[in-house]
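One structure, pasted below without further comment.
Below, a portion of the complex is reproduced, with chain positions unchanged.
Think of it as A, B and C in the order they're written, each chain with its own count starting at 1.
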């Protein structure tokens, strides 16, 4: 088990009474255990927590009065990824696909896989199905799309990125998802904390449903895969906003941190050496 | 209770062994009772049924061998809409919104509400919140968008329709959904059977979450609201395809029918006279 | 010199008095000589002709009264293409580019080269500049885009085609133009008659400015290059509509024909054997 300490501090100016729905807390599941957790706000108001049944996403709702709002979240998490030999991981045939993940085959706001069918068939259609084909998709994205801070915005979609060939982590993930879905591989968006990201920020990657599991893929290659801690899961970034705000609210500051806790295993063996194994944490 | 008999016949040419996932069967819920139902196929293969927990959508999966495939579905349904006085139906504040419907506020493939915030604020922002505001949205769509068969395709989105001002039922619904979400009113897409639609076809409308319920709205004004029977519910048409096909399959024919069964109540009182009441069937 | 006889017949229903601007007559220049020409209309009204100074496009303006309008155009044309050895044709440096063709470097309605800079740099940036690089662009289009009648419409642009990888001749030309401009190679759209096109229709191809000339390229490979007769030249299809109509007019029929006149040279030597030489007809 790998252990991390992580968190964020958010400060907002609330002009008039507003509602904020935050999705900054990490998910608890078989692979990701919350050892300790603390949510603190300078507001007297209670914070409502809601956990979605489908994705396990945790939403905090605050009804904030006018003034300054500070929220800090901090958690210690244990991560036990599931490792598997990539060569053994096959694509699931439509005939065998669990129907509750059918939605992850359909196009979504930022992942218009329906427009990319011929593109994807030409680029990846001839490849051997399986984990290696999704790896080929990630390699294509890494080779063909420039990672450039500030090059995209909240309207940028996979089709834009396929044309303009520039973006940030969320665009890389969207393109990976759109490509997978166009090949009938279910794929979904994940947002979370990433160990070693510089400057610290929320990160985004994607998961593809292969061999009966959601395997993680990060075409940005910015951080080691075993340094990814899940916050939000959804069909694309539209579902996984770290803050949904209703009212005249200004964000003043957002600070994230993530530290490795070396008591478990020496970091060199786990984190810094990129693995060639497939990893699933869901 | 209103009673209808309805159904469809689909015939396909299967070139190679293929998987079809059909979403043509009607949903069962408090307002919509399946009195009798029959699904028939000319294939020996079993048909797997899956009902989604979130929406109650019913998917039939068939693994079809090469050859001719015929599917016929037929149901007798009793509809007991919930009627309510529109003037009493308010918008739900973000502070009170059940968090499991938060997803219906987010933009989706065909309903890019995130791009329409200023448009919608200018057109509808000043109106009194409530059922009447969504009615105003529907009136705007009816007045400003031409209904024209064949004018749009599977790539057409709400932004296209807002610009080009032409479309079919699904485009009308998408635009209504996008407008609602841009006003922080949760909205979702519904596909189903519609009494009196000429020529008979699957119809699409939308629902807005108001006063704690999903009220139905149909900006096409093509059919009476009490003649709408639900098949699929989703964030937009991407979620509610009547057929998702994996493999080289050709659709040869699609025939729908829907008849009113007058044993319950005389039709004149219920169907042909448009109601001024708000209707919910979910 | 190659000789062709060609023409078109157009019939319209004019509901109310309307203005039509037709661009169906062939251009006269050093390489394309009009031997004989006839324009006939069933209307008593005179037809105004206008020839643009920039492109030599010929516009016929008719002010048609209500009723049936028939227009027939017929011409005998002699074509003397300029042939050149592709290996000797270089790209013109921006420092040497005649500034009156600067406009053909800029993005246009259907050729958004500004969005494709990185795409094009990655695909073609490393190739040796010159005629062969534009040939590589054409080969890419031929290999990666499916020619499919009816797959696009008047709104389809090069960016759509780059994503969706399907289109008709005008889409192939638009993509070629956009790719060239993104490499700083001036490129323009040409519409005209094409020998051997089946079914007969107006065709579209493009020209790239190389080595001080406009060389022609047709990524569809549908017809021999020496069978292309110019009607309209422009920045893209927006400039080169064969009919611009003001008023309630219905087109009933459009028939084209194009025959080879074998008195000049035997066709086998000129037309049916694709040339490996570069061809310019402007």
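Keep this in mind: contacts are C-beta pairs under 8 Å (C-beta built on N, C-alpha and C of every residue); 3 or more make two chains touch, one makes a residue touch a chain.
Everything numeric in this text was worked out from a predicted model, so none of it was measured.
> Start from the 3 shown copies and tell me what the total comes to for the whole assembly.
Total copies of the sequence across the whole complex: 4.
FYI, only the chains that are shown with their structure count from here on.
> How big is the rotation, 0 to 180°, that puts the C-alpha atoms of chain A on those of chain B, in steps of 5?
The two chains, chain A and chain B, differ by a rotation of 180 degrees.
> Please name the chain that ends up farthest from chain A once chain centres are defined by their CA atoms averaged.
C
> Need the CA-centroid distance for the pair chain A / chain C, whole Å please.
From the centre of chain A to the centre of chain C is 47 Å.
> Find every residue in chain B that makes contact with two or more other chains and list them.
Chain B, residues with two or more chain partners: not present.
> Which residues, counting only chain C, touch chain A once they are in their complex?
115-116, 118-119, 122, 144, 146, 159, 162-166
> Along chain A, where are the residues that touch chain B in the complex?
Going by the criterion above, the answer is residues 19, 21, 48, 50, 52-54, 59, 61, 63, 93-95, 99-100, 102-103, 105-109, 112, 114-115, 154-155, 184, 238-239, 241, 244, 246.
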